[in-house]
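Each remark here refers to the structure printed beneath this line.
All protein chains but one are shown at their positions in the complex.
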Amino acid sequence: MSGRLGGLLRRKQVSVPLLVLVVLFVYALPMLDLPIITTTDSDFGGVLFDAASYALIAVGLNIVIGYAGLLDLGYVGFYACGAYTVALLTEFHGHWPFFLALPAAIVVTMVSGLILGAPTLRVRGDYLAIVTMGFGEIIRLVITNTHWLGASQGIAGIPPPPSIGQAPDPANGVAGGLFQVPHLSWSTFPNVIDVGHETPFVGFGVADAIPFYWLVLTALFIVLIADRLVKNSRVGRAWEATREDEDAAEVMGVPTFRYKLLAFALGAAIGGLSGSFYATQTTYVSPDTFIITLSELFVAAVIIGGAGNRWGALAGGVLVAYLPERFRSFSDWRMLVFGVALMLLAIWRPQGIFPPRRTRRVLKVEAKIEALEGETASV
Amino acid sequence: MSDTTTSTVTESGGRALLEVDNVTIKFGGVVALDEVTFEIREGEILGLIGPNGAGKTTCFNVMTGVYQATSGQIRFDGKPLAKMQRYKITRLGIARTFQNIRLFKSMTALENVMVGTDAHSRVGLFNALFRTPLHRRTEAESRERALELLKFVGVDGRADELAENLSYGDQRRLEIARAMATRPKLLCLDEPAAGFNPAEKQRLMELIRNVRDEGYTVLLIEHDMRLVMGVTDRIVVLEFGRKIAEGAPAEIRDNPAVIAAYLGVEEDDDAAS
Partner (left out) sequence: MTRKPDPMHLLLHQFPELTITGLAVGSVYALIALGYTMVYGVLQLINFAHSEVFMFGTFAVAWVAMAIHGPNSRSENLEQAAGILLLGLVAAMVLSGIVALLLERVAYRPLIKKKAPKIIALISAIGAAFALEEVMGLRDRIASAFGLGQRLSNYVQGARNPYTMPVTVRPHPLFSIGNYKITDVDILMIVAALLMMFLLETFVKRTRFGKGIRAVAQDPEAAALMGVNSTRVVQLTFLIGGLMAGVGATLYMIRIGSTTAAGGDLLGIKAFTAAVMGGIGNLRGALIGGLVLGVVENWGIAVLGDSWKDVTSFVLLVLILLVRPSGILGEALGKARA
C-alpha cells in the first residue's frame, strides 16, 4: 500500500502540484484560523515567524553539524552578527534600506564564519564545541562592552523593511501594503471570511507579524532549494565523506579543511540571514538575547530533528520554537517541560525524529516492491 | 644518486614512477625505516613484504603523506612529495586502500566511488548551486565512470546499497574501485586480501592483474605469500625497517636472507591456512 502511495507521490504529475499545494498551505497558515495548532495565548503570526526563523537557523546549522559533522555551540554568535549588522546599518550608524542591509549582513556573517573557522576547525571534535561556544560568548560580551555596538542597552527603533505601497499604520487607518488579505474565522461560521481582520501583502509594520513570516518563509524556501542543490553535488559528497572519515576523505583527494570551512561559512551566512529578519521584526536587539542557551536550543533543534536531514532539521526548528508557545498556558512551566521533553526525546530516539538516509532506504524498498508489482501486472 | 633522479629505463621496460630515496623515519628514538631505497616502475606490480613490524605500513604511510620522512626523499614522477598535503598527493596520482576498511559507511557504494572521481573535478559551490553545464557534465561523467569501476571490480548491481551494508569482500573491492576513481598512476593496496578465503583470493589476483592491464602501476603490501608470488613482477623485502632484498619473485623465494627472516615463519602460516 505504502509502496503504491510512495510511487504515486514520486510521479511528477502528482508530486509537483502536491508540492505547490503544500507551499500554498504553509503560506496561508496564519490566515486559516485552524483549530488546535493556532496558538491562543500569543500572536499566531509572531509564533509562525519564530518557527520559520528557527527552521531557517536549523537548516543552516544542519549544514555545519549534520553535513560536515562539526559541532558548533556558538552559532548564536552568527545570529547576533546578522542581527547587529542590520541594526547598525539601518538604524544605529546609517539609514540603509533593509534589503540592502540584508546582503551586507550575510556577507559580514559569512566572513566572520571564515575568520572564526580558519583557526578553530583544526581543533579536533570534542573541543570544537567548546571553542565555538567560547567565540559565541566572546561576541556577546564584546557587544555588551562596546558603545559603538550599542553596548548593554542594545539598539532600539530598527525600521521594518520598506513596504510596497504605503507602510501599514493601523492607528491612522492606513492598511498599507500592495493589497489586503482577509483572514478566516470559524467562530462566525458560515461567514468565515473575516473582512474586519486583514493582513497587508508586502506591508511591514509593527502590528502584524504575518508579512514578516511570509518574508522568512520565502527565504527558507530559497535556502532549502539551495541546500538541496549543494547537498546533491560534489560539495555534499565531500562533506559527507569528511564527516564519515576525515583521513580517508583526504586520501581520496578531498581538501577536507577547505570543505569544513565552507560548511562553517555557509552555516554562518544562513544564521546571519535569520538574525537579520529577527532584528527587523522585533525592531530591537540587545546582547541579552544572544546567550549560550540559544545556541544550545539551536543545536537541540538540529539533533532532535535528525542531524543530516534537512527536513528533520526543519521540523526540529519548528518544534523548538512552536512547542513552548503553543503551551503558553503553562506559561512559566514551559521551559521545564521543554527541558524534560528534550531529554526524553534524546533518550527515546537517539538518531533524531527524522534520521537521514532512512527515507532513502524506505524509498528504495518501495521502488523494489513497485518494480515487482509492475512485473506481475504485465505478466 | 643521479641514476635515480633521471628516469631510468629498466629491464621490465618501465620508467621509475615512484622513487624512495634513502628514507629514514624515526618516532622518538625508534627507527621505523632505516635508509630504505627502492623504486616503483611504471606498469609493474611491485610487492612490498616483510614480517610484522618490518615497516611496510610506515613505508606506505610516508608515500601517501601520512608521515613525513625524517631524512631522505620520496619523488613521484620526479617531484618530491615532502610536506605536500595529502589531497594534493592524491591529485598528483597516488591512490591507496586501507588495511582496515575505511569506507564512507553512510554513503552508497556509488557515492563512495564518486568521492574518488571528484578528486579532479573543477565543480565548486558556484557550479553546484547554479547547476551550470560544467556541473551537469562532470556529474554525468563521474557517475558513468563510477558505475564502470563498480562493474570492473565486480560490485555492480549494488551501486545504491549503503557501503556498510555490503558484504566484507564487496567492501574490500569497493575500496579498490574508490581508489581507482581518483585516476591514479600508482595504486597502493594495503593488504587487500586480509580476511579472504582462497577462492576470493584467486578472484582478487585476477582483479589486480586486470588493474595493471588497464595501465595502472600497482604497489601491493600483502601477507599472503602465494598471492604475492603469484601476482607481482618484483618484490621488495623489509625487515626491521631495512631493505634486505629486492628482485623477481623467483629470486626472492630463493634468497637465504628472506627465507631466514620471513618465509620460514610465513610458510607455516600458509600450510595452516
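Think of it as A and B in the order they're written, each chain with its own count starting at 1.
Criterion: a residue touches a chain if its C-beta (ideal position, glycine included) is under 8 Å from a C-beta of that chain, and two chains touch if they have at least 3 such contacts.
Everything numeric in this text was worked out from a predicted model, so none of it was measured.
Every shown chain that the unseen chain touches in the whole complex is listed here: A. Set against the missing chain, the residues A:Val285, A:Ala300 or A:Ala313 yield one that touches it, A:Ala300. For the chain left out of this panel, the touching residue among A:Leu8, A:Ile138 or A:Ile225 is A:Ile138.
Only one residue in the set A:Ala207, A:Ile292, A:Leu323 or A:Ile353 touches the chain that does not appear here, and it is A:Ile292. Residue positions on chain A in contact with the hidden chain: 65, 71, 119-120, 122-124, 126-127, 129-131, 133-135, 137-138, 141-142, 144-145, 292-293, 296, 299-300, 303-304, 307, 332-333, 335-336, 338-347, 350, in rising order.
To be clear about the criterion, only the chains that are shown with their structure count from here on.
Listed in rising order, the residues of chain A touching chain B in the complex are 226, 229-230, 233-238, 240-241, 244-245, 247-256, 262, 266, 356-357, 361, 364.
Listing the residues of chain B that touch chain A in their complex gives 64, 66, 85-87, 90-91, 95-96, 98, 102-107, 111, 114-116, 118-121, 123-125, 127-129, 131, 135, 138-139, 142, 160, 162, 178-179, 182.
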